[in-house]
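With one protein chain held back, the other chains of the complex are shown just where they sit.
Order as written gives the chain letters A, B and C; numbering starts at 1 within each chain.
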Amino acid sequence: MYVEFALQHAWLVPLLPALAFVAIVFLTRPWQMLSAILAVGSMASSCVIATLAAYGIFTNHEYVEKPLVYATRWFSLGMPAMPDLQINVGVQLDPVSAMMMVMVSFISTFIFLYSIGYMNGEDGFSVFFSYLSLFGASMLLLVISSNLLQMFVAWELVGLCSYLLIGFYTHKISAREAAKKAFVTCRIADFGLLLGILSLQIVFGTLNLTELGEKIAHFEDYTTFGILTMIAVLVFMGPIAKSGQFPLHVWLPDAMEGPTPVSALIHAATMVVAGVYLVGRTMFLFHEVPSAMELVAVTGAFTALFAATIAITQREIKKILAYSTVSQLGYMMLALGVGSLTASMFHMWTHAFFKALMFLGAGSVLVALHHKADVWEMGGLVKKMPITAWTFVIGGLAIAGIPPFAGFWSKDEILVATLAEGHYVLFAMAAFTAFLTAFYMWRMIFLAFFGKENPANHPKESPWTMTVPLLVLAVGAIGAGWLGTPWHNVWAEWIYFGSPHHAAANYGAMMLSVVLAVAGIGLAYTMYLKDTEKVKAKAMAEKYSTAYRVLVNKYYIDELYLWFNHALVDGAAKIFYLFDIYIVDGIVNGIGASAKVTGEGLRVFQTGRLQNYVLIFFIGVLIVAVLMAFVGPSNAVPVMGGVK
Amino acid sequence: MPADMFALTLPFDPSALTLEMLMAGLAMLVLILGIIVPKGARHGLGWVSLLGILGIMAVAVSLWGEKRELLNGMYLLDNYALFWKITFMTAAALVILGCMRFVDNMGNQAEYYSLTLFATLGMMVMASAGDFITFYLGLELMTLSFVILVCFRKTDAKSVEAGIKYLLLAGMSSAVLLYGLTLIYGLTGSITILEIGRIIAMQPLSPALVLAVVLVIAGLGFKVSAVPFHMWSPDVYEGAPTPVTAYLAVGSKAASFAIILRLFVSGLPGIWENWAMVMAILAAVTIIVGNLVAIPQTNIKRMLAYSSIAQAGYILVGLVTATEAGIKGVMFYCFLYVFATMAAFVVATYYYNVSGSDELRDYAGLAQRSPLLAAVMLVALLSMAGIPPLAGFAGKFYLFSSIVGDFLWLVFVGLIMSMVSVYYYLRVALVMYRDDPVDATPISVSSPVAVTLVFATIATLVIGICPGPLSEVVNGAAHTFFLH
Amino acid sequence: MLTISLTHYVVLSALLFSIGLFGVLTKRNAVAVLICIEIMLNAVNINLVAFSKYITPIDFTGQIFSLFVITVAAAEVGIGLAIIIAIYRNKLSVNLDDFDWLKW
Partner (left out) sequence: MDFPVLLTILLAPLVASLVIMFIPKEENILIKSIAAAGMFVSLALSLYAYFAYNQDIGGLQFVFGHEMPWIKDLGVTFFLAVDGISLPMLLLTNLIGFSAIFASWNINNRPKEFFILLLMLIAGVMGTFIAHDLFIFLLFYEVVVIPIYILVIIWGSSKRVTKEYAGMKLTMYLLIGSGFLLVGVIALFIKTTAIAGHPDMSFTGMAMAAQQLGRFDQIWLFALMLFGFGSLISMWPFHSWSPDGYAGAPTAVSMIHAGVLKKIGGYGLIKIAVYMLPLGASFFAPYMAVLGVIGVAYAAMGAMAQKDLKYVVGYSSVSHMGYVILAVACMNVIGINGAVANMFAHGVMAALFFSMIGFIYEKTHTRWIPDMGGLARQTPRLAVGFMLAALASLGLPGLVSFIPEFTIFVASFEVYGGVAVIGIAGIIITALYVLRAGANTLFGPPRPEYDHLEDIKGPEMVPLVVLGTVLVVGGCLPSLLFDMINSGVVPLHAAISDALQLGGKF
C-alpha cells in the first residue's frame, strides 16, 4: 500500500524539499535549528518516499519496458483541441529514475545532516539550508521529469542553486567570481542544449520523453540523419558543462569556493551527474546517431585522462577531489558513449557514495584545520581524527578500484564495456586514468593523513552530525558495488538501453584494473610516504618543469578563457557601446542639432528692417508666380504615395 | 397710401445684417460711454463690451440655420458665416474678459474696447462677404482697427514701431491684394465671388488670371502670415500689447481664413489644379519655417508668434483639396485654435502684469507660484502641438485626413513638424516646472482671468476628448458653404 | 491717331504700381513710404475705373469699388501720419532704418 502510494505520489519527492525551502525562507529563518531540522526532515521523508517508490519499480519488471508516467498540462498554445505547442509536466518512473531518486535523496539527506555540524555558527545558517533544500528539490525534479523542458527547468534551477551555494560566502570576491563562472559556463552550454530541445520540439512536435523515444526510433519520418546528428550534438553540449567535460570543466574546480557540503552535493549526488543522467535519459537520441555516441565516448575518455593529469599536481585537498570528479564523470560519459547505460549508471551510483564520503571527509579535515586546504601542510591526521581518516581511506580504496570496494565493480564494468565495443584506444586511456587516479588519490591520502604531523595544526575529531554521515557513506562506499558484481548485476537486469547488455565477467580486465590501482597506490606510497622528505617528488617536478607548470596551471585553460572574456567580449562590448553613443546617437543628435541650426539660420532673415520685409514679400510673390506657372495641372498629381 | 410714401423700400431684408448692426451699435455705445462716464468707472466698459458680445452671440446662435443672400450675393448669411462670427466673438469675449486689468493699466479703455469691437465687426463682415467690396471693407476695417490697437501704448517705442510696421506692410499688402482682385474683376467682369466662380469655370486659363491669383495669394498670405509673407508677424506680435497680439493672432487670422475659403473654394475652384500645389507648398514651407525658427526664440510672445505662423501652415492644409472635408478641418481648427491661443496669451498677459517681462527665462518656477497659470499655459501649448487628448489633436486629424489621398507628403511634413514643435513648447514647460522661482510669492489669479483660463482650458480638453458634437456643428456649417 | 484702349490703362496702372513699389522699397522716410503705398492704391483705382469703363460699362461696379478704396486709403493715411508722429516723439526720427528694435 505504501509502495503504491509512493509510486502514485512520486511528485512529493521534489515537492517536500521545495516546501522546506519556502518554509525556511518565509517562516523559520530566525530559528536556525528548526530550519535545519526542516531541511533534513523533508529530505529524509523524500528519501523514504523515493525508496518506497524505487521498491515498487524494482519489483515489477514491466516498468523497464514501459515506464510509469503521469503528467499534466503545464501550458499549451494554439487551439485547445490541437495545440501548436504543448508542454506537460509530470513524473516518469523507471528503474533509472528510481535509482537516481534514491541515490540523490539518500546522499542528500546525509549531506544535509553533515551540514548541521559543518555550518555550525556560520552566518546565514538558515539561508544555507534553504538553498540546500532548493538544490535537492531541483535535482529530484530533474530526475523524475517526464518532459525534456521540465528537465531543462530543473537543470537550470540546479544551476541557480549551485550559483547561490558556490557564492555562499558572499563577502569573498573569489566565491563571487567562482559562482558567476559556474553559472555562465553552464549557460554557454545550455545554449546548445536549449537549441537541441527547440529542434526536438520543432521536428518531433513533443518533448515528452516517452513520445520522443517512440518517434526518434523511426526518425526518418520526420527529418534527415544530418539534422538528427546536429540535434544530438547540441543536446550533448549541455552535459559537457554541467558534468564538467572538457573544455567546459573549468567551473568545477572553482566551485570549491562554496562550503564543503555544497561541494559534496554538487560533485557527488546532484549537479554534475545531471549531465550524465540527461545523456542517459536521451539515449534513444544518441543511439540513432553513432557519430554522436563516438563524440560522447571520446569526450568522456579524454576528460577522464585530462583531469587526472591535472589532479596529480594540485595541492588543495578539495581541488584534487574536484579534478577527480571531473575524471570520474569522464568515465561515466565514456560508458554512455560506448553504449552502456548500465555501466554508466552503475558508476554514478557507486561514485555518489565514495565521492560524497571523500568530500565530507575533506570538509571534516578543513573544519579541524580551520580551512587550511593545502595537503602539503597537513600530515598525520589519522591520529587525531581517526574516523575521518579511515573513512577517507575507504573512499580512497573505492575510487582507486580496489576490490571489493564499490568503485572497483563499476569501473570494471566500464572498462569491460569499452573493450567489448572494441574501443581499444579509449580502453587504454581509461585504464591509464585508473592508474593515475589511484596515484593522485593516494598521494593526497598519504600526504594528509599519514606521515609526519604538522605541529602548526591542532586537529580535533568532528562532532557526530559530521561523523555519522561519514560512517554511513563509508558503508555505502564499501558495499554499494556489491549490487553490481559481474556475477549478479542488478543494473544489467534493470537499467539498460535497448536490450540488456551486460558483458560477462572479464577476469583479464579485472586483473588489469586491480594491478593498475595497486601500482598507483604503490607509487604514491614510495613517493609520498616512504620518502619522508619528498625528494623524489621534487626531483620529478624539476626534471619535467615545463610539464609540471602546465599541469599545475591546468593547461592554462582558465587563462585562455579569462583572456577571451576580457579582451574579446569586453572589448567587443566597448566597441558596441561606443558605436551606440557616437554613431547611432550621433545621428539622432545630429538631426536635432540640424533643426536647431536651420532655425537659427532662418532667423537671420528677420532683420527688423521693414524694407527687407517688403523685399522678401515680393520675392515671395515672384516665387509663387513661378510655382503657379510651372506647377501646372499636369504636375499637380501626387508627388508621393497617393493612390487614388 | 400716405404711409407708403415715406416707406423706404430696400432691395433686401436688413434683418440679415442684425449682427453687424448690433456690433456697430455696441462699439459706438462703448465709445460714447467712454466720454460720458467718469474715469474711475471706465473699468466697467469692459463688462459692457463683454455682455454686449455675449448678447450678440446669443442672437447669432438664434440665427443658426438661416440662409440669406443679399444684393445678388454681395452679402451672404449662412451657417458658415455664422460659425465664423461666433468664433470671432468668442475670441473677443475671451480676450476682453482675460485682459481687463492689462487694459486698465493702459488707460483709454473706451477706445480700446470700441476698437476691439470694430475689429470684430470687420471680421464679421469678412465672414459674410460675398463680393470684393464687402470683403475689402471688412478687411480694412479690421486691419485699421488693429493698427491702432497695435500701437495703443503710444509711449512704448516697441508698440509704436510695431504699429508703423504693421500699417505700412498691411497697406502694401492690401495694395497687392487689391491689384489682384481688380485683375480678376477685369477678367471676369464681376466682383461677386460666386459669379466669378461660374465664369472662371467656363474660361480657359489666362496668364493674367494666374498673376491675379498670385497677387491674391500674396495679399491674403500676408494676413494669415504664410511664409514668405509672414515677416511682419513676429515683430508686430512682439511689439503689440499682449491682448492685442492675442486677438490679432486669432481673430485676424481666422477672418482671413474665412475669406480665403470663400474666395478660393467658391471663387476659384475652376483653376483648383493650378493653385492646389502652390497652396500645399506654401503650407509646407510655412509649417517648417514657423516651427524651426520658433526653436531658438527666447521671448515668449515672439515664440508664440512663430508658432502661430506654423499654425497658419496647418490651417492652410485644409484649403489644399478645396473639399468639404478640408473646409470643415479649417473651421474646426480655427475654432479650437481660439481657445489655445487665447489661453496662452492671457497667461502671458497676466504674468506680464506681475513680472513686467515676456522673456522666457522669467517664467522660471511659474508652476510653483501659480499652478493654474503654468498648467493652462502647458495645455494651451500642447494643444497647439496637437498632443492628445487636447483639441489640437482632433483638429489636426481632421485637417490632415482631408489631404491624405493626394498630398501624403504634406501629411508627413505637417505631422512630423508638429512633433518637432513640441520641442520648443516643452522648453517653456521646462522653465515653468523644473526651475525654482526667484521670487516665490504665490500669484493670486483674479477671478475673471481664472474664469477665462479655466473656460479656455476646459474647452480645449472637451473638444479634444470629445470632438463629436463640435464636429457635427462644423459639418453642418461647412455643408452650407456649397449651397449657394 | 492713337486710340486709348484698355491695355493702355492697364499698362499705366502696372507702371504706377511698380513705381509705388519701388518707392516702398527704396525710400527711407516713413512718410514717403506711406505716399508710395498710396500710389500703389491709386494704380489699383486706375485699374478699377478702366475695367469698369471697358468691361462692365452698364453697372458701375469698379467705380464704386474705387470710391471705397479711396476712402479707406484716406483713413489709412490718417492713421499712418498719426503713428509717424507718435514714433517721432519716441525716437526723434522718421527714418525707417532706425526702427529695428523688433527683430529675430
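Throughout what follows, a residue touches a chain if its C-beta (ideal position, glycine included) is under 8 Å from a C-beta of that chain, and two chains touch if they have at least 3 such contacts.
Every value quoted in this text rests on a predicted model; they were computed, and no experiment measured them.
Undergrad: Taking the whole complex into account, name the chains on display that the unshown chain touches.
TA: A, B
Undergrad: Among B:159, B:418 or B:460, which one touches the chain that has been omitted from the display?
TA: Missing-chain contact among the listed residues: B:418.
Undergrad: Just name the one of A:69, A:188 or A:629 that touches the chain not displayed here.
TA: A:188
Undergrad: Over the whole complex, note the residues of subunit A touching the chain we left out.
TA: Against the missing chain, subunit A presents residues 73-79, 84-85, 149, 152-157, 160, 163, 167, 170-173, 175-177, 179-180, 183-184, 187-188, 190-191, 194-195, 198-199, 201-202, 569-570, 572-574, 576-577, 580-581, 584-585, 588, 592, 641, 643.
Undergrad: If you put the missing chain back, which residues of subunit B would it touch?
TA: Here the touching residues of subunit B are 367-368, 371, 378, 382, 387-389, 393-394, 397, 400-401, 404-405, 408, 411-412, 415-416, 418-420, 422-423, 426, 429-430, 433-434, 464-468, 471-472, 475.
By definition in this document, only the chains that are shown with their structure count from here on.
Undergrad: Could you state the distance in Å from the CA-based centre of subunit A to that of subunit B?
TA: 76
Undergrad: Could you please state the distance in Å, as a whole number, between where the Cα atoms of subunit B are centred and where those of subunit C are centred?
TA: Roughly 26 Å, centre to centre.
Undergrad: Once you find the CA centre of subunit A and the CA centre of subunit C, what distance in Å lies between them?
TA: Averaging C-alpha atoms per chain gives centres 96 Å apart.
Undergrad: Of all the residues in subunit A, which ones touch at least 2 other chains?
TA: Residues 603, 606, 608, 610, 614 of subunit A touch two or more partner chains.
Undergrad: Enumerate the residues of subunit C that touch no fewer than two other chains.
TA: Answer for subunit C, listing residues that touch two or more other chains: 21, 24, 33, 96, 99, 101-104.
Undergrad: Could you pull out which subunit C residues touch subunit B in their complex?
TA: It comes out as residues 6, 10, 13, 17, 20-21, 24, 30, 33-34, 37, 40-41, 43-44, 47-48, 50-51, 55-56, 61-62, 64-65, 68-69, 72, 75-76, 79-80, 83-84, 86-87, 90-91, 96, 99, 101-104.
Undergrad: Considering the complex alone, what residue numbers of subunit B touch subunit C?
TA: 132-133, 136-137, 140, 144, 147-148, 151, 154-155, 157-158, 160-165, 167-168, 171-172, 174-176, 178-179, 182-183, 185-186, 189-191, 234-236, 238-239, 302
Undergrad: Help me check something: in the complex, which residues belonging to subunit A touch subunit B?
TA: 592, 595-596, 598-600, 602-603, 605-606, 608, 610, 612-614, 616-617, 619-621, 623-625, 627-629, 631-633, 635-644
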